[in-house]
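Yeah, one chain of the complex is gone here, protein chain that is, but the others are all in their spots.
A and B are the chain letters, set down in written order, and residue numbers restart from 1 in every chain.
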Amino acid sequence: MSSSVIAPTAVLGAGTRHGEFCVIGENVKIGSGCVIGHHVVIHDDTTIGDNVRIDDHTVIGKNPMKAANSATTKDQQLPACQIGPDCIIGTSVVIYRGSDIARRVLIADLSTVRENVTIGRFTIVGRGVAIENFCKIGMYVKLETNVYVTAYSEIGDRVFVAPCVATSNDNFVGRTEERFKHFKGVTVKRGARLGVHATVLPGKTINEDALVAAGALVTEDVPAHKIVAGLPAKPFRDVPKEQLLENQGWKDE
Amino acid sequence: MSSSVIAPTAVLGAGTRHGEFCVIGENVKIGSGCVIGHHVVIHDDTTIGDNVRIDDHTVIGKNPMKAANSATTKDQQLPACQIGPDCIIGTSVVIYRGSDIARRVLIADLSTVRENVTIGRFTIVGRGVAIENFCKIGMYVKLETNVYVTAYSEIGDRVFVAPCVATSNDNFVGRTEERFKHFKGVTVKRGARLGVHATVLPGKTINEDALVAAGALVTEDVPAHKIVAGLPAKPFRDVPKEQLLENQGWKDE
Partner (left out) sequence: MSSSVIAPTAVLGAGTRHGEFCVIGENVKIGSGCVIGHHVVIHDDTTIGDNVRIDDHTVIGKNPMKAANSATTKDQQLPACQIGPDCIIGTSVVIYRGSDIARRVLIADLSTVRENVTIGRFTIVGRGVAIENFCKIGMYVKLETNVYVTAYSEIGDRVFVAPCVATSNDNFVGRTEERFKHFKGVTVKRGARLGVHATVLPGKTINEDALVAAGALVTEDVPAHKIVAGLPAKPFRDVPKEQLLENQGWKDE
């Protein structure tokens, strides 16, 4: 006997358990061995792999909201939300329809993942992180607590973003018709790292294995393998050899 | 048949739908054509206009909490929460009793709006924004993701606040009895703009159509139509003409 409301067309795999007061919509497919908490909402058409953990109060497959006044959200037909096997999704997370999340990803409490987002395998999305629409997040990425990834950003494999880093995508700060042609998120190339409370301006690129120091304001592209620091950020030395990605001995699975 | 718990004195307009496990309190009035998600809680006496969308897990009309130790929250009789027509309220939003929200406002996921707050029409409150108590937010304002609006602030019409901007209201940083006389939020005048990760100190005013650059720390009032940047922020040039509010051709509805 369960208090949950499960659509007749939803399919739950063998050994998958769910808590009280869940709502599981039409055509949802959930793999085997999943553990779903209380008050979880899984909207229509979502597909979830095997052995996924989803904690209380999380919402998956949400349809976007369209403000009267929005610059980036348009009405559109979105593919169903896809969550790969062995993922862990925390409490009060919101994942939109039109997102595609690979296997073994962790998405911690109170994070949001918007539509038209892909996240690669083994990536960690920390507590309170916001990934806006039209972002591509690589594999083995770490986005630490409260990181803000603006719309139209691209984050490469093995990137590390420390807590409370902010990004932006509008150099015109909400003015002129011109700006709609120039909206551009940030690009962080493979293995690059950003320190706590750093800021990256619209359209800037952090190149391979570069390091942005804590509190730095990135106003120009950052060269590969360089450390930049300050406000605005200036290069001041090379990334130490023992910290380079190629010297970690890490292998992709 | 519905799993929701709706008080006998609540009134829902024609065509208004709600999801599973909602709780709708005494004397709540909801207009027609609304779409209310799952697990939504609407506390006693709240009034909601026509065609409002409210997403899963949102709480409206919450009574304030009073810490043993709080500097700004007092026991008080609050008017009921009011939400105008055509608003969109996201997932896991918390809106307090004693707030008044005009028509066509968007309040995105995980935002909080405290008591004694007014928000003007067509304003966008981004994901994770916190608007503290005793704030007045104008119309056509954009508060982007994770913006923090401190108590006792006033944000004028057509203001644009980029993601992760922070404000404060206590120059004495929690010390002296004197400070209770000086609590003052920030004032942002019509059309002014703040860049990503900017910080505004207590009591400061950003004047009409001024622009605070990304990452700047505002320690003095900002003159109208000027751009300021740096830590602390200093004026460095005028806002380009084509970016001035008067040159956008925008009309209020």
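Just so it is clear, contacts are C-beta pairs under 8 Å (C-beta built on N, C-alpha and C of every residue); 3 or more make two chains touch, one makes a residue touch a chain.
It should be emphasised that the depicted structure is a prediction, and the values quoted were computed from it without experimental measurement.
One of B:92, B:153, B:207 or B:243 touches the chain omitted from the figure, and that residue is B:92.
Interface note for the absent chain: among B:16, B:51, B:123 or B:167, the touching residue is B:167. Within the full complex, the residue among B:12, B:28 or B:59 touching the omitted chain is B:59.
For the options A:39, A:175, A:189 or A:225, the residue in contact with the chain missing from this view is A:39. Interface note for the absent chain: among A:96, A:122 or A:152, the touching residue is A:122.
Within chain A, the residues in touch with the undisplayed chain are 3, 19-21, 37-39, 53, 55-57, 86, 88, 90-92, 104, 106, 108-110, 122-124, 127-128, 140, 142, 145-146, 160, 162-164, 193, 195-197, 211, 214-215, 230-231, 242-245, 248. As for the chain not pictured, it touches chain B at residues 3, 5, 21, 23, 39, 41, 57, 59, 62, 65-70, 92, 94, 110, 112, 128, 130, 132, 146, 148, 150, 164, 166-168, 170, 172-176, 178, 197, 199, 201, 217, 219, 231.
What we mean here is this: only the chains that are shown with their structure count from here on.
On superposing C-alpha atoms, the copy chain A sits rotated by 120° relative to chain B, to the nearest 5.
Averaged C-alpha coordinates give centres for chain A and chain B that are 25 Å from one another.
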